[in-house]
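Heads up, one of the protein chains got dropped from this complex, but the rest are sitting where they should.
Moving on, here comes chain A:
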Amino acid sequence: MKEKQFAEMVFVLAKKQGFDDCEVLVSNHREFEVVVSKGKIENYTDASSKRVTLKAVKDKRSSFATTEILDETSARFLVESAYENFMITDTLDEDDIWAERPAKEPFEYEDAFERLSVREKIDLAKTMEEKCLSYDKRIQNVIMSGYGHQRSEIWLFNTKGLELSESFGYGAAFVYLVASDGKKPKRGFRAMYGSHPNEVNVEKVALEASSEAISQLGAQSVKSGKYKVLLRRDVFAQLFFAFSSIFSAEAVQKGLSPLKGKLHQKIAVESLNLIEDPFFEKLPIKRSFDNEGVPTVRKSFIDHGVLTTFFHSIKSARKDNVKPTGNVFSQRCVPLNVILPEGSLGYEDLIKSVGEGLLVIAFDGLHSGVRPVSGEFSLGANGYRIAGGRIVEPVEQFTVSGNFLDVLQKIELIGSDCEIVSANWFGPSVVVSELDVAGS
């Protein structure tokens, strides 16, 4: 059954059930991934799936239901479940269905990864593993050498006459390996993302993961204390995303974010700008509307240290009497693409500027060691000790603790070493003047 036909069937049933308005979001997802180990296919996934979510509104209250089959039984399931969900929902927050078309044309993602043959993709993963193993004989085990891509196509139909569709996706190569000098094994990980195979350099991934693991051999713990810390670009991005929910207006309104009462206030150093840009050329995913049909928009949410906006859904925007910001993806209010504009110093100069301190290249426990409600974090880390303005030795088994909002205030320097470090972050490394470190 075609998407539109299905949506129309749902609309009729929803009207009959007594809903005022409703919206159907259909997503077709295509996914490919191959992981090799010792030259053999360890995991290989080739898949496609469909998902339909109904958002139904009655008396300004919304309720939801989801299914993976497009038939009449599912249409009934969606409407009946949504109605039962509506009956128990008693929030005072009002929701709605969006009506305006976005001004920007929808994006069409041309999946160039799909044009590579399956064999070519398997060979890329194998090449990456070979490059790692030949980099140094201390590379003991390439645990995963993978190449994959995904593409989603979405259709949004609602009873206010909105009909939109868009496609988006990306490809990635990743390596996870272990180096050993016979004493302590050390790990290396690297991933690279892009919207075209030309942007995903498997040799570079192999080289960087391998050199990182080798350079960590012989790492020692560090003494507990306060340190100046250089957070490498990928590590700073990870820390931000662990706390990205604090920028959601719904979290703020419900007292679940430490940013409550801080709108239009200075929450970071003057030099810090953070931009949410759903159209950013260098990042692979681009969206002209969010999952509520609201147009996406480029915005500087931290502008010279000042918090200028939260991320709003239709529901949270109504409550604060502002416009929704086009940030609802997977029923959560999150930034799509985040850009930290470059500062003045290159990576090597950042290391020099630290003088005495630590360089962090990996955080562990980002899902558990952060408290979005308070901004507090305490995370396992690996990296290098910096002395006399240069890297002197690898260090391991230490924790870095602090408060995310303090970190934003303690950023001393922003580098110029911008890179795409995940599918949705482009930015450089930063120097933080002081963080608590626990070690031996």
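In this section, a contact is a pair of C-beta atoms (placed from the backbone, for glycine too) under 8 Å apart; a residue touches a chain by one contact, two chains touch by 3 or more; residues count from 1.
Note that in this section contacts and distances are computed from a predicted model.
S.K.: Considering the UniProt annotation of the chain absent from this complex, which name among "TldD protein", "Spore germination protein", "Electron transfer flavoprotein alpha subunit apoprotein" or "3-oxoacyl-ACP synthase" applies?
M.R.: "TldD protein"
S.K.: From the listed residues A:S48, A:T308 or A:S344, report the one that touches the chain absent from this view.
M.R.: Considering all chains, including the one not shown, the answer is A:S48.
S.K.: Tell me which residue among A:L116, A:I143, A:L207 or A:I267 touches the hidden chain in the full complex.
M.R.: Going through A:L116, A:I143, A:L207 or A:I267 one by one, A:I143 is the residue touching the chain not shown.
S.K.: Considering the whole complex, which of A:D90, A:E105 or A:E281 touches the chain not shown?
M.R.: A:D90
S.K.: Just one of A:S165, A:N201, A:Q220 or A:S401 touches the chain that is missing; which is it?
M.R.: Answering carefully, the residue with contact to the hidden chain is A:S401.
S.K.: On chain A, where is the contact patch with the chain that was removed from view?
M.R.: Residues touching the hidden chain, for chain A, are 37, 40-50, 62-69, 74, 77, 81-82, 84-93, 118, 122, 141, 143, 178, 184-187, 221, 224-226, 254-256, 258, 331, 364-365, 367-369, 371, 373-374, 376, 378-380, 396-401, 436-440.
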